[in-house]
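After the structure tokens below, expect a handful of questions from me.
Removed from the display is one protein chain of the complex; every other protein chain stays in position.
Residue numbering begins at 1 within each chain, and the chains themselves are lettered A and B in the order written.
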Amino acid sequence: MGEGTIVVKELDSGFKYRVTEEPGGEHLMRCYACGTCTASCPVRSIDESFNPRKIIRMAILGMKDEVLKSDFVWLCSTCYICQERCPQDVVITELMNALKNIAVKEGIIHPGYVAQATEIGKFGRLYEIDDFANKKREKMGLPQLKSEGKDIQTIYKSTGVDNYIAKPEEEE
Amino acid sequence: MSRIGVFVCHCGLNIAGTVDVEKAARLISNYPGVIYATDYVYMCSDPGQDMIKEVVKEKKLDGIVVAACSPTMHEVTFRNTVASVGLNPYRCEIANIREQCSWVHQNNKEIATEKAVQIIEATVEKLKLDKSLVPLSIPITKKALVIGGGIAGIQASLDIADSGYEVVLVEKNQSIGGHMLQLSETFPTLDCPQCIATPKMVQVGQHPKIKLLAYSEVEEVFGYVGNFKVKIRRKASFVDWDKCTGCGLCIEKCPVKVLSEFDEFLAKRKAIYTLFPQAVPNKPVIDSNNCLYFTKGKCRACEKNCSVEAINFEQKDSFIEEDVGAIIVATGYDLMDKAEIGEYGYGKYEDVIDGLQAERVLAPAGPTNGIPYRPSDGKIPKEVVFIQCVGSRDPEHYYPYCSKVCCMYTVKQAMLYKHAVPDGQAYVFYMDIRCNGKGYEEFLQRGIEEDRILYIRGRVSKIFKDGDKIEVWGADTLTGRKIEISADMVVLAMAMIPSQGVKKLAEKLRLATDEYGFLTEAHPKLRPVESLTAGCFLAGAAQAPKDIPEAVAQASGAASKVLSLFSQDVFYHEPIIGSVDEEVCVGCGNCVSICAYDAVELDLATKVAKVNPALCEGCGACSAACPSGAMQQNNFSKRQIFEMVDAFAKGS
Partner (left out) sequence: MEYALFLGCTVPARARNYELSTRRVAEALGIRLVDLDGSVCCGFPIKSVHYESFLLTAARNLILAEEKGLDICALCSACTSVLTEVNKELGENEELRKKVLRKLGIRKKFRFSNSIRVKHFARILYEDVGIDKIKSKIQKDLEPLKISAHYGCHYLKPSDIYDNFDNAEHPKSLDELIETTGAVPVDYENKNLCCGAGTLAMDENISFSMANKKLRSIKDAGADAISLICPFCSVMYDNNQPTIESKFSEEYNLPVLYYPQLLGLALGMNKKELGFNMNRVKVAPLLEKLKQ
């Protein structure tokens, strides 16, 4: 998770304010670094370099680039164990979402999420229920389903999120 | 022949698990002088005590031995028990068969039982020679001396005076108030300290029972509990305070400006000055080291402008004597000098200030009216670094103890800074954060969450100047990386140390201090406000680093100890003290020099030693040092000790 000296004047001291304004990030500053989150994290138990406590710490210090540009925030499995156990109600899972949201606004987004959001935009669901799929459903006695992508498109447009998810697609 | 009863306690299994208590009681019942012996599960319980009382009456006993725990535990209990049925309490002895027997011989019941019997036999031998003693009664002067006029001294004085007893309050500065009056605001409620302390100061000034001696110091102390004689030096202020109206014109006209101690050298005062506007008493003193008249023989502006002719350049120190029955020492604290810390700039950078300076910088009534201008150039600092544990918790270089208040005042200072400079950033380097008081942790969390104070866990290794910035190099142990901050101002939470001069005062009062100079309490848990010198009590940071609520609580505790002393007309003192056989004493003086309590002196006329019973604490050093055997401790006579040794020797 990065090495070397932290030179505070090169950091974004306003980052903590930005995070606390984001839904889910409100309690960032409450962290007193007890490490319960890291100790509970199932991802951490597989990959030592994933460390929620350290991510929170870096966000508090204003190490915006290191936080947003690394893979770490995207690796949270959203299992909520840390959030349940956090004594300071930092709501860590939601905080990770807040950080991801900020990353997206900075043009940083994991391709996995681009694909998911794009599919949902097209079909209203992660997986298209086409004629073939509907036939399978029919065979099992299940009702037919329609694609509902239009409504999602409207939402995407109204919030402007299509600007963010379109970008990486164009690059490809 | 004696009529002695022996009562062997089981102490549950504490004793009975190792010592065969029944056997011990049986064996001792045949010992010469013993007419009754029994055992019981808990002798200290009500039924146990009732049994003792019954037997004393029924068997007409003239002394008892309770074989049980250490006498420090229940000697008082059993002495009171026998006293209630008319036996002299000093005819009750404790044979310690727990700490000195059962607990140390748990593997061998036989030996333990044998030893228990020997201990009891030896104690019986001592008891046979015990005299019926009567506690000494010493008259009490119901007037207290309080040394130090900070918040602890103020509180103690008011508590005693409000109870109707006279108090002499001695303060070395020209006003009471102490460090509390220098503070910006107080944690965790952010009350203004002037708002909460000045009403108490005014009460002290107006109280008919309090004699306030400001600008004074304790010179000499004689006597003992209930009967101290204190000589107090009234330092020359060169102003006749009886005439002075406190109009302040002299201060206005004084042409000399010097750095102000009250403002921690961040602002200037005149050579004739009061400490602050709400001073009690509100009378000025002339600083003769800086006054032009004293240094150059000219000026006299103050004198010329004083309409009541209060200025008196000829004034000298004067002395007064007071008789008091009790003394409370509340001499407070100082901060360690930041010039001692090399890696933080030896105090040479103006913008590296200590905790009390930060208080003045942030105080609404401070030199900058609470706007945190930095000392070097008067700019408002945008990046402020606070460093905790400077000098504290550093046994290798400075002080091993925790100064206790720095964690909290640092939160407060960082918070106040952020309130004054919302777009500024406060950083706090800490090793641990200790917020163990009511509302303290919540206060810290408020500082972090609402004021976004950045707490960095690690020590700062180095501070140096780079242009107009102070570079702070430290470690952020939570990321495991080095961290560098370019700060505009740095605040060092320096270690709290006892105030200057307390060591000398402690010697005058025969008070013990720890190796750092803090006054030592009689017992760290059970006698926290008493000193080992009877009649002397402790309050506030003179005993150890303390915050305001703790200092006030201890002051009230010390005051209540004084009041309980004053609630009696005489003070009862243990009669187990040294006594001299004047026929035998050769006047060698060994006892005089060995006594730690100044209780023995040589009578100039008769050339024999004389014990002051009120001062003697019964330690026994004098009787051990006496070559002729003239000095004997009551009920610990040489003969008694030999009889005990014989009893042991016979047993083996």
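Structure notes:
Convention: a residue touches a chain if its C-beta (ideal position, glycine included) is under 8 Å from a C-beta of that chain, and two chains touch if they have at least 3 such contacts.
Because the structure is a prediction, the values reported are computed rather than measured.
The chain not displayed here makes contact, within the full complex, with A. The residue from A:10, A:106 or A:148 that touches the chain not shown here is A:148.
Mapped onto chain A, the footprint of the missing chain covers residues 22-24, 42-43, 45-47, 71, 74-81, 83-84, 91, 93, 97-98, 100-101, 104, 109-110, 112-113, 115-117, 120, 124-129, 133, 136-137, 140-143, 145-146, 148, 151-152, 155-156, 158-159, 161, 164-165.
FYI, only the chains that are shown with their structure count from here on.
The distance from the centre of chain A to the centre of chain B, with each centre set as the mean of the Cα atoms, comes to 58 Å.
Of all residues in chain B, those touching chain A in their complex are 383, 425, 427, 445, 448-449, 452, 454, 456-457, 476, 478-479, 481-486. Note for the complex: chain A touches chain B at residues 1-9, 13, 16-17, 27, 29-30, 32-33, 53-54, 57-58, 60-61, 88.
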